[in-house]
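Omission of a single protein chain aside, the complex is shown with its protein chains in their original locations.
Each chain gets a letter, A and B, in the order it is written, and its residues are counted from 1.
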Amino acid sequence: MSRGERAMVPKAEVRTYYDQPVLKEPVWTWEIPAYLFTGGLAAGSALLAAGADLTSNPSLARSMQCAALAATAVSGGLLVADLGVPHRAHHMLRVIKPTSPMSVGSWLLTSFGTATAVAMTSTLSGRFATVGRVARLAAAALAPALATYTGVLVADTAVPAWHEASETLPMLFAAGAAASAGGLGVVLVDAAAGAPARRLAVVGALGEVVAARAMRRRLGPLVGRPYGEGRTRRLRQLAEACTVTGAVAVLAGRRRRPVLVVGGLLECAGAALERFAVVQAGRDSARDPEATVSPQRARCNASAVG
Amino acid sequence: MGTSFGRGGATTFQQDLQHSDCIVIMGSNMAECHPVGFQWVMEAKQRGARIIHVDPRFTRTSALADLHVPIRAGSDIVFLGALVHHIIENDRWFHDYVVKYTNAATIVSDEFRDTEDLDGLFSGFDPEECLYDNLTWQYEGTVETAASAGQRELHRHNHSAVGERHGSHGALQGGRPPYSDETLEHPRTVFQILRRHFQRYTPELVEATCGVPKERFLEVADALCDNSGPDRTSAFVYAVGWTQHTVGVQYIRTAAIVQQLLGNIGRTGGGIMALRGHASIQGSTDIPTLYNILPGYVPMPHADNDTLRNFIATNAAATGYWGAMDAYTVSLLKAYWGAAATSENQFCYDYLPRISGDHSTYQSMMGMLDGTVHGFFVMGENPAVGSANGKLHRQAMAKLDWLVVRDFAEIETASFWYDSPEIETGELTTRSIATEVFFLPAAAHTEKDGSFTQTQRLLQWHHKAIEPAGDARSELWFMYHLGRIIREKLAGSTDEVDRPVLDLTWDYPTVGATAEPDAEAVLREINGWGPDGRALSTYTELRADGSTTCGCWIYCGCYADETNQTARRKPHTEQDWVALEWGWSWPANRRVLYNRASAAPDGQPWSERKRYVWWDEEAGEWTGVDTPDFSKTKRPDYAPPDDATGPDAIRGDEPFVMQADGKSWLFVPSGLKDGPLPAHYEPHESPFRNPLYDQQSNPARQTFSRPLNPYQPTDGQAGADVYPYVLTTYRLTEHHTAGGMSRTLPYLAELQPEFFCEVSPELAGERGLEHGGWATIVSARTAIEARVMVTDRMRPLVVQGRTINQVGLPYHWGGRGLSTGDSANDLYPLALDPNVHIQEVKAATCDIRAGRRPRGPALLALVEEYRQRAGIEQESR
Partner (left out) sequence: MNGWDTDVARRGFFTDTSVCIGCKACEVACKEWNEVPDDGLEFLGRSYDNTGGLGADTWRHVAFIEQPHGSDGLRWLMSSDVCKHCTNAACLDVCPTGALFRTEFGTVVVQEDICNGCGYCVPACPFGVIDRRERDGRVWKCTLCYDRLRADLEPACAQACPTKSIQFGDLDELRLAAAERVERLHRDGVTDARLYGDDPDDGVGGAGAFFLLLDEPEVYGLPPAPVVTTRDLPSMWRAAAVAGSALLGAAALTFLGRRT
């Protein structure tokens, strides 16, 4: 059907301008969902590293330490890569703006990165143990924020599928962080040392599935429409499948290493896919004028009545 | 306009529209084509005026109007004639105004026969020549009442034995026609003739012919009548929606009759606002780029008009301001040839070129085809796209020896020899074209000093903002130096034919590195100077004895007091709304013409509300917010002696000072080639029969029967149904005319990036056209393609009981620039209005079909297939 025909026969349900979007589609490309994953992974890993350190579980501590640092480095790279003007990345630190989750996030990631780096150096050099521990704890302290601010980052937009999910997105991302970090732990260290990771992986997976479903319920049929259609739907189904099977594998894996590794990797994949699904949903949602107009129109009419 | 009122220009100015109580925009898409001026229509609307738009399409003007009346293109005379009928029959006319200020009371020769008597012809028609002799249209007891402006010189050759007659010249006695009847009861008064002429132009006829429901028509009629009279005024606004017809001039005449009957001329909020086109198009008729007139509407002498005296005798009116034509002409000759022009040599009258017939652009094109025209200068025009029947134009240019195109970019007219549609179809090949094409870059108005004379006769000076880039030069530079070089080459020649060139005053001072002539020096020459060498301040100072020079008498005063009056820019905040100190308008900086008519015969305003110009008894002169268009101190009760001539023969209560009888003309005894009164004729190509007369189309219209200009059968004839739809063309705000100035600019091109056709959903259904898709529009000339815009703004109309659909095409596209497309003009034939030779591009017939057009020779085949079905004989190629 061509635009003009629509023009002459305006859609009954919701009136729009030639079915054109009211909002601008986010310009973010794959780097952002990828970062949402690596950021969470880094946070989760830092937590495991710190916990392992306190419970004197050196192998888990060291591995998760490395994981955290690597994930952080990759995160930084992804964020810079997504910028329209990458060589102005440092402008992120021009100001501190509480109203801008991205500004908050930039400072978070920077300090978190520094802490992890310091911790890593001490571990590798084997010197300044206390400094190292303090840094490790500092990173762990920042980790929860790092894992969840991204929920606010995404929700703090006009995109209905994102904004309306503001209550649950942080939880979803936190759970994802746990699941992925746990999963990675399972992969990296032997079953004996990896018990905490295993538990975290399972709890995370559970949380992720519950949070995702809660979110979609909250959004309802109209605003949540993207999750039921096309690419987004496939992504989120795949994500859930990976997470669930991953968790089962991790549980059932016991001492069978190959199963555990597969389980761990599947959980990581699940967490990653879930984030790609969320971002894709946002694009779909921004493109759909009805998602923007209908709820607002309803509000108008309500206020007109009441 | 010239023939009805005396001057060939809008009778009012756009700012004055704000005082209208009702504005009828008809034959113009003002909001889109004159957006800046349209603010005054919006202002009037804010003040409670009724805005009516009569147009085949619902346009951006209709969108802002109170009422839109869809009409079939080409049927306006029926609509307007019905207004005349309505006004007379319902006695809604402005009695005092009509009796005193128009020629309603004048009695016409008993030899006159009307279209009602001769079934669509007036008396005096010569079927061989397809020309009228206006002898029988004259006032009772006169031989010929000279028309005021424009066409006289050419016109006289349309009737026999003219020479002698002009010797005697049936002058009006003291500016008064010998016989008149102010009771208007005499059956041969103009008024009674008018009433009979339009008796069959009824609302029912409007419904059947224009497709306008009776009620809609009456709504318009009442709005007009209710808003006209002593304390209310209505205005008409038109542009080329009226002029581009084979009866274009008569469209305007009909409106002029309506406005005279309603007493709306010369009064604030009234008038007929003719919207002209290009920034200085009014200027290009005042100081003409036309073949048949000289500056100031002085006619171009005909070959057999041997002496200056005879020329003046032929063309001057004995009475009215045209009585001083000798002074205008002699001063012009002095401006041309200065010292060389003396009373002994008739002021070089013999140096003037002569005309021997019609030498208008289209005629010249025929000359190119026939090999009688060898060279062609194109400056500020793009005929390959802008002129009807583009194919014919390109074929004609392909036969030239040389072609000079001066423009900003290499427009289609300059590139036809390698990328025209004919190259694509193989009708032309670059190798076969011998034309030597010179493309010269032109300087834009921002890159040169000069003046614009815009739609309301207002001269506005523009100063150079930047130097032209590269080799770009102004027209002035090009013309001056071309002349200079030619004169240098001829220097010392003893050949008589070179004298006119060698004796020219060609001494303009030049400035700057490029030796740009001083434009103000040219303006000063146009203004003219007296014996003391000082600039004159008004045309009444001009003399016939050679003591004064003036390049254009109507512009005399634009350089008064040795200052460039056109460069005045006093803001409107510092003067009243008439703003007489902004620029300078001809004549004599008047904004509303014939404004003596804004006062009653006794010189007092018709009403307080419409007070504009009036007689001040104490001061003993005319005064008001505008420059009075009347002898400043001539009393309202002045009556001329019988032997009075020139302006003195105009009575104190006769506002139309350019007319021989001081009155506006409801009935035009001379000056028009197709009748003293407007009659409805169908367009040259129309799907309908003329419902009124056996005479289908304007009998005097100008046509060219040639292989390259095939005409389609029109209604009644076999094959007419092959081209069943009405085709009209128009403009978009986003583009300018042939596109050279808009398709080349990204900011404009992106706003309307593709050529499209506008069709109604009904037509789309009928022909399977899809919105956003493609359509091919076919005529006997060619077929073109356009994107489809299906819109409710196009309405099918019911005419003569039949539903008719119209296809609308913006005509801005051509093959070059950022936004390219086929040219609408390639579809049109050449069929012209006999008076002004304007092509009929507002109404023709066509077929439309879904999909893109064939390419190459296949295109010719498609067109040929249509021609055969329509029974149009094979075009010889």
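We take it that contacts are C-beta pairs under 8 Å (C-beta built on N, C-alpha and C of every residue); 3 or more make two chains touch, one makes a residue touch a chain.
From a predicted model like this one, the values you see are computed outputs, not experimental measurements.
Every visible chain touched by the undisplayed chain in the complete complex is listed here: A, B. The chain that is not drawn here is touched, among residues A:Ala67, A:Ala119 or A:Ala177, by A:Ala177. Only one residue in the set A:Gly204, A:Gly224 or A:Gly270 touches the chain that does not appear here, and it is A:Gly204. Interface note for the absent chain: among A:Gly151, A:Pro226 or A:Gly263, the touching residue is A:Gly151. Touching the chain that is not shown, out of B:Thr791, B:Gln806, B:Ser823 or B:Gln839: B:Thr791 (per the contact rule at the top).
On the side of chain B, touch with the chain left out of the figure occurs at residues 31-32, 35-36, 38-39, 42, 58, 60-64, 67-68, 732-734, 746-754, 756, 771-772, 787, 789, 791-793, 795, 818-819. Residue-level contact of chain A with the missing chain is found at 2-4, 7-8, 10, 14-18, 20-28, 43-44, 47-48, 51-52, 54-55, 57, 82-86, 88-89, 91-92, 94-95, 97, 99-103, 106, 143-145, 147-149, 151-152, 155-159, 162-163, 166-171, 173-175, 177-178, 182, 191-192, 195-197, 199-200, 203-204, 207, 282, 286, 289, 292-293, 296-297, 299-300, 303.
Criterion: only the chains that are shown with their structure count from here on.
Chain A and chain B have Cα centroids separated by 72 Å.
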